[in-house]
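First the structure, which I've put down as structure tokens, then a few questions once you've had a look.
With one protein chain removed, the remaining protein chains of the complex are shown where they sit.
For reference, chains read A and B in written order, and residue numbers begin at 1 within each chain.
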Amino acid sequence: MNPPNNLYEIKPPSMRRQAIVLIFSIITLFIIVALSIAMGSVYVPLDRVIQILLYNSGDYWENMIILNARLPRVLGAVLGGAAISCAGLLLQVYFRNPIVDPYVLGVSSGASLIVAMGLLFGVYLLPSVIAYPALLFGSFIGAILVTLAIIMVASVVRSSTTLLLIGLMIGYLLRAFIDIMITRAETIRVHAFTLWMYGTFANVTWGHLNAMIAVIPLIIFACLFSKPLNAILLGEEYAKSVGVNVKKVRIVIITLSALLTAIIVTFAGPIAFIGMAVPHIGRLTLKTSNNRYLVPTTAILGAIVAVLCDLVARCAFTPVELPLSAVTSIFGAPMIIILLLRMRSYVRA
Amino acid sequence: MKIRTIFSVILIAVLTISFIVALVHFKQKSPEQSSTNGGIEGAETAPKSTPTSTLERQNETNLTGEPPAAGNESSIIAPSYMGFFAPQLFSQIPIEVKYSKRFSMEIYDDSILLTDGQGRKIALVRSMSNVPSGKFDAIIEVPVKRVVHLNEVAWYLWTLNRTDVLVGVSSTNWYIDEINRGLADGRIIDVGSARSPDYEKIMNLKPDVVFLSVEFTGPTVAEKLESLGIKYVSIDAYKEQDPLARVEWIKFVGAFVDKLYEATKYFNSVEGEVLRITQLTKVDSIKPRVAYALLYSRGISIPGGESYHRMLVEMVNGKYIFDYLPGSGYVSLNKEEFLAKVAEADVYIAIYMGTPIDRVADLSQYVPEIVNCKPFLAGRVYAMQPWFWQYICKIDVIAKDLAAILYPEMFPNHQLTMFKRIS
Partner (left out) sequence: MYEPSLYAINLSCGYGSKKVFEKISIQCCSGQMIAVLGPNGVGKSTLLRCLAGLLAPMDGVVYIDGRELHKMRSLEIARKLSVVLTDRKVDELLTVFEIVAMGRYPYTDALGNLRDEDIKVVWESLRLVGASDLAHRYFNELSDGEKQKVMLARALAQNPRVIILDEPTSFLDIRNKVEVLHILRRLTRKMGISVIFSTHDADMALKLCDLIVVMERGGNIKFYRSEEVLGQNILKELYGIRECGYNDKLMIFEPMVINSDKPLIHIVSGSTTGVPLFRLFVKNDIPFSVGVLHENDVDYYFATAIGAIVISEKPYTWISQQKIEMALNLIQNVDFVIDSGFPVGEVNKANIDLLNKASSLGKKVISLRPESEGKKLLCGDVIYCSDIPSIIKMLGNPLNSR
């Protein structure tokens, strides 16, 4: 194939594909969100749903169900799915490692540690008014402390593999403390904690959403950061040779990813699988690793997966709610396997 | 191109499946809806199931045991309002909180102010137009007519004959007939597990109040209910270690259903019974040594020295051989220490926590050497009945059972109801 004479034909055919996939995903997101609001364990007819959403009228309880029980949950899933998958993508790009998930640096372990301390031992000592906010706050602080530790390490080490290992070790260490606490705590409370560890969007309220909105500017920033992200894909040395300020970019990526993770883990707990898998789904459907298209598409795909899994988790065996992490894995893993088998050149040994 | 097609196909398949599943459950809802007169726009009260006489109802239960002693509420026909507006009656039977440290009650002319297990201030009023001044975490009109119960233990409403106000319960095995019947009829709805309930269902039931135990469910559920505008009250009875304190919560619950007076009377009667038994068993001889344990595949859990079980044992003047263990929760013990201690005990009682215990083999599968210990050789091995945790109110029955277990020669004809002997 000779270079085309007309420079404007340069767009490789895949770019059209990427635009199509992006638009398709956005449309799918809207459909899924609409479905998720309309469906639930309590039947509310569709016209009433629309009426409530638009005019805020109707029966008090229906209103409450749609606006206070379902809507915040669905919106939480949208934000949560987008944030976590973005966080996972950022780390996969930086570490050039396909099996990295956003919890690999120990951020969720930091949050879990504080939550464990609260749920297993402490939080009941506080008056209930501040008990729950204290739990949230503490969980966020835990995540941020680990983030800070990781950033300090990141500015000192030379190789990304070292950073990854240190993050893993921090995660193991914290989890060890959590395990010790579990054996010392009462069985009943341990069960409550285990439930938290599965992750769920069920407890997201409008107040929480006010805080979770913070992930939107972070995701937008990640989308605009695609130039250095692409450069890092070739490795830190090549990135540096091509003009990237590697130290700065490293810190930005880690901070971005850790913040996204921290926010979501605080409000929804550690949700498995989405962070690691959705970037792969994104790459395999877009057929590119070019982060310019990959970052926004991953965010939207993450939102779709999260909302879908949340819907299934609450509707499939109602009134029992399935753990969200289980649903995400059950849906996601086979999908990834199929996609990978179709595209065998994706990961070369 | 192809992958996109596959992706879309999978997506649509997933959507369809979840849609179908949701549809199936909606279909299941329809008969329920009709029986409760429509989920949302229905009547507000569930039909009452009034028993003809309370004595009859007692016999209907699958409890084979002696009913509570004299002072049975069935002999009192007090007008419902007397619980509130007759303080002069209270001077005869003082309503106070004697044992429990986790709730408090203040009774006024037109309201009752409660502090629940989480320290929240609850005001119970007759009508919302007459609300006392001050800041409250929840203001509830009483008597409540629709209650969702997320607690799985300590079934006070049943003891007070007010299971009719129940519209929703959490998923668990219920050993209470009224509830099982209600669930079968569709009068009572299963709202999912207590720690992650189906909020939509709860909201659909439009409860006046939700009873839960924040200690059990975790603060997330309470927070969510609050944000949904559903009033809740935390009944943390299971944190009480004193057995009588646990029963005392019946007064708390009674205030909600206009049965405060009856609750007090019931409590006084069982308290009296328990004290009597304690007296009876206070003999000078050596106290029988009792071992309590929960055996399961992952280990051996022993209630600590400050736990409810120890209090039960001491209530009948036994000696809890694990009383040196710290705390009020369960402590994990290693096998040698466990066996050494059980070998010294006279009686062994197995705690029920979900898995059935019918024979000694159910215990010895975890710790085979246990069959050589004294209680097993002497045949004094007992297990809690599965309904034990839901019948905690019947502390008098429990006390009698324990007394009979520990001092068989004193109560030779007693039939065990809360425990059973296993061999």
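Everything below uses one rule, namely that contacts are C-beta pairs under 8 Å (C-beta built on N, C-alpha and C of every residue); 3 or more make two chains touch, one makes a residue touch a chain.
On a predicted model such as this, the values are computed, not experimentally measured, just so you know.
**Student:** Taking the complete complex into account, which shown chains does the hidden chain touch?
**Tutor:** Answer for the hidden chain's contacts among shown chains: A.
**Student:** Thinking of the whole complex, not just what is shown, which of A:Ile20, A:Ile180, A:Leu224 or A:Ala333 touches the missing chain?
**Tutor:** Of the candidates A:Ile20, A:Ile180, A:Leu224 or A:Ala333, A:Leu224 is in touch with the missing chain.
**Student:** Touching the hidden chain in the complete assembly: which of A:Met39, A:Val104 or A:Val244 does that?
**Tutor:** Per the contact definition at the top, the residue touching the missing chain is A:Val244.
**Student:** Quick one: which of A:Thr187, A:Thr255, A:Ser289 or A:Ser329 touches the chain that's been left out?
**Tutor:** A:Ser289
**Student:** Could I get the residues of subunit A that touch the absent chain, sorted low to high?
**Tutor:** Residues 1-3, 7, 10, 12-14, 96, 98, 224, 226-227, 230-231, 233-235, 237-238, 240-246, 283, 287-290, 292, 345-348 of subunit A touch the chain that is not shown.
The criterion applied here is as follows: only the chains that are shown with their structure count from here on.
**Student:** Between subunit A and subunit B, what distance separates the C-alpha centroids? Give it in angstrom.
**Tutor:** It comes to 39 Å between the two C-alpha centres.
**Student:** What residues of subunit A sit close enough to touch subunit B in their complex?
**Tutor:** Subunit A residues touching subunit B: 17, 20-21, 24, 28, 32, 35, 39-44, 59, 61-62, 64-65, 68-70, 119, 123-124, 127-129, 131-132, 135, 183, 185-189, 191-192, 195-196, 200, 202-203, 205-207, 281, 284-285, 287, 308, 311-312, 314-316, 318-321, 331, 335, 338-339, 342-343.
**Student:** If you look only at subunit B, which of its residues touch subunit A in the complex?
**Tutor:** 2-4, 6-8, 10-11, 14-15, 18-19, 21-22, 25-26, 29, 39-41, 118-120, 137, 171, 189-193, 195-201, 203-204, 206, 214-224, 227-229, 234, 301, 329-330, 332, 353
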